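Excluded from the complex is one protein chain; the other protein chains are retained at their positions.
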Amino acid sequence: MMQPWRRWTISWPVALVLAVTLALSVGGSAMAQGAKPIKIGLGMALTGGLAANGKAALLAMQIWKDDVNKKGGLLGRPVEFVYYDDQTNPATVPGIYTKLLDVDKVDLVVSGYGTNLIAPAMPLVIERKLTFMGLFGLANNDKYKYARYFQISPNGPNAAAAFSDGFFELASRQNPKPKTIALVGADAEFPHNALTAARETVKKYGLQVVYDKTYPPDTVDYTPIVRAIKATNPDIVFVCSYPPDSAGMVLAANEVGLEPKMFGGGMVGLHFTALLTKLGPKLNGIVDYAFWVPEPTMKFPGIEAFLQKYQPEAGKAGVDPLGFYLPPWAYAMMQVLGDAVEGTKSLDQGKLADYMHAKEFDTIVGKVKFGPDGEWAKARTVTIQFQNIKGTDMEQFRQPGKQVVVYPEEFKSGNLIYPYSAARK
Amino acid sequence: MKGRWLLVLALVLLVGAFVLTRLVDNRYVYFAAYVVLQYVVLATAWNILGGYTGYVNFGTGAFFAMGVYTSVFLIQSVGAPLPVQIVAGGVVAGLLGLGIGYLTLRLRGTFFSIATLALAVVLQTMIINWEYVGGAKGINIIRPAQAPFFSNYVEFLFMVMSLLAIGSVAVAWLIEHSRIGRGFAAIRDNEEAAECTGVPTLRLKLLATTVSGCLMGVAGAPFPYYLSFVDPVSAFNLSYALNSLAMPVVGGTTTWLGPVIGAILLGTTQQLATVTISSELNILIVGVILVFFVVLAPEGIVGLVRRLARRADA
Partner (left out) sequence: MISLDLLLNAVVAGVLLGGFYAAVSLGISVTFGLLDVVNIAHPVFVILGAYTAFTLNSAYAVDPLLAGVVFAPVFFLLGVVVYRIYYTSFESKGESSQAGGLVFFFGILFIVEVALILKFGVDYRMIEASYVGESIHLGPIGIAFRLLVPCVAGLLMTLLLYVFLGKTFYGRAIRGVAQDSLALRLMGADPVKIKTLAFGISIATASVAGALLIMISPVEPSIGRAYIGRAFAITVLGGLGSIGGTLAAAMILGVAESLTSTFSGPSWALAVSFGILLLVLAVRPAGLFGRR
């Protein structure tokens, strides 16, 4: 056992070193001389539950920054990011954004990823009248109706419903029409929101709800839930879930032999490479929402080039290697912001907001036009069906034909295979 | 430390805090300081039960969240002002403490800890299923437009939390220097012996859980206005349970000063790390500091200082 005095002599120097290191890292960010950079500040989930997406998004944004700087920056000045890890913990957000604004004195701010991480920043940006771009948040502006908020996800004015509209529209077109539906989802922000909207849509189409329950996100075994659903014999099973439960539900559905006429919903995570490859053919037939998939109807200018740059970096950074879900949108969000800065030739928050409301932007995810509340003027969430997935090889997903767009007409790249069981052969 | 001097010190600190709000415009300081002060309250509250009586509470999140959601409920239903929220939060959480104390009074210490953990899970599930306060979706809370006395709301919250911090430390100090405190210590050292010598252990334990719970609820009450967004995952976050346990242990559990030191040290480190190192290394630093301190200074910083002082005397 160490002598007390020895412990003392060890602990104090180490504590001192720790303190000095911290102090240095706080104060030691002396900027290099040159054209004064434009600083864009944000918090992002680099640890915690949303980190897988958050890190991928940050990588995409950094690729944008490099692209812009190669062309001379914005307004002739280099672009720099100041970012902090929000740890997927909303409580860190006010502190982070005030530091960015008051201490780091950034010129522009954008949000982190996810509804819950955007929400605490709203009062701050509203108070200071900042133009604020949101990355994939649901209904963040509903209560505030703030004119300078812009959401890059294409859900449109009725965001929560966008996840289910296509799904139910397709269902209603089938002959014979499906009659009964089971609704299920996780006890968490997005699934709750999406399910609430789905219940309204279901009424509109006259479907009868035979099961409507939610489960805790850290449920281990989904078999009892799937069995209970199967027992109600629904024509449609609509699931709203996050990655671990999306996988759990798919696995359980396969084992229990759940085969409704239509299966899927708002299942986040099924587009992640890890789940795409490990679940493989078990995904066939599932109808899910998507924002972008590598189908011929969605080959917007610049998207291929972006993915070519992103995919090698992603492997190194340990994030989603294919990058179809969030990264293109993070990049597009920065494109919109950059375009606005160049378009107004200023960093004035009011001018930027006005410009962003007026213009239709060209981005790697297609044309972007915002409505008065900051959401897309017209929803562009697409509905896809997983088809023809064979085995668990990753390369097949780079080609079209595996995540087929079945709705809306504008982006349709294939037909819905109905019923679900037909797609599983 | 003599009581009178401490009172003077407390007043000086309060005045200092007030002066600070007049001088410093940089809002970041207030957001960060709020969190540290919140932890002073939580750590002190935890220590009243955990340090003084030896009963380790693992469900700080439950009591804190009770304060948070009582406020949310009051805001949604009657738009109650902050002082009312604080009192209500304290009362509700205190009753919860009383309840859990009563339920577990026959349990040995470790069972009490598990019971508090179970309680946190049950409460979280209930809140998740209560749509009125947001349920799993969470809820956006709009701050009052005008802060009383101050130019912006964060400074107001900072002052409120400073008051609460000093208040809770005062409660801890009073308990420590009273017969109640001696009773607590007797329970900590040997509960059976204490019972045999006539210490009213049941009543004292109930008092400890009630006061401890009440203060945790009080710490949670201003949270909705601080964050303007509340969801069960943030309110019941494991980090509250962890920090409110680690801070007194690192600082020293036998006296009111320990939790304060621990809260300031760990809290400030975490706040600094969030905006400097800002990555998974954050968690590593917390982990390393915890192990480091607990291994090298098992009686906390207070204990370490005491030992050195004693050796200096000898």
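Per-chain residue numbering starts at 1, and chain names A and B are given in the order in which the chains are listed.
The working rule: a residue touches a chain if its C-beta (ideal position, glycine included) is under 8 Å from a C-beta of that chain, and two chains touch if they have at least 3 such contacts.
Worth saying up front: this structure is predicted, and the values here are computed from it rather than measured.
Within the complete assembly, A:P244 is the residue of A:P157, A:P244 or A:G343 that touches the hidden chain. Across B:V8, B:L174 or B:V288, the single residue that touches the chain missing here is B:V288.
Which of A:F81, A:F272, A:W329 or A:Y355 touches the hidden chain is settled by the complete complex: it is A:F272.
Although one chain is not drawn, the whole complex shows that of B:L13, B:L242 or B:I264 it is B:L242 that touches it.
Residue positions on chain B in contact with the hidden chain: 50-51, 54, 56, 103-104, 106-111, 113-115, 117-122, 125-126, 128-129, 238, 242, 245-246, 248-250, 253, 280-281, 283-284, 286-292, 294-295, 298, in rising order. Hidden from this view is one chain, which touches chain A at 1, 47-49, 51-52, 55, 187, 213-216, 218-221, 223-225, 227-228, 231, 243-244, 247-248, 251-252, 254-257, 269, 272-275, 278-279, 282, 317-320, 392.
The criterion applied here is as follows: only the chains that are shown with their structure count from here on.
As a whole-number value, the distance joining the C-alpha centres of chain A and chain B reads 35 Å. Chain B makes touch with chain A in their complex at residues 25-28, 30-32, 35, 125, 128-129, 135-138, 140, 142-143, 152, 154, 226-229, 231, 233-234, 237, 239, 269, 271-280, 282-283, 289, 292, 296-297, 304, 307-308, 311. Per the touch definition, chain A reaches chain B in the complex via residues 2, 4-5, 7-8, 10-11, 14, 18, 22, 25-26, 46-47, 83-85, 87, 89-96, 98-99, 101-103, 115-116, 119-120, 122-123, 127, 142-144, 186-189, 191-193, 214, 216.
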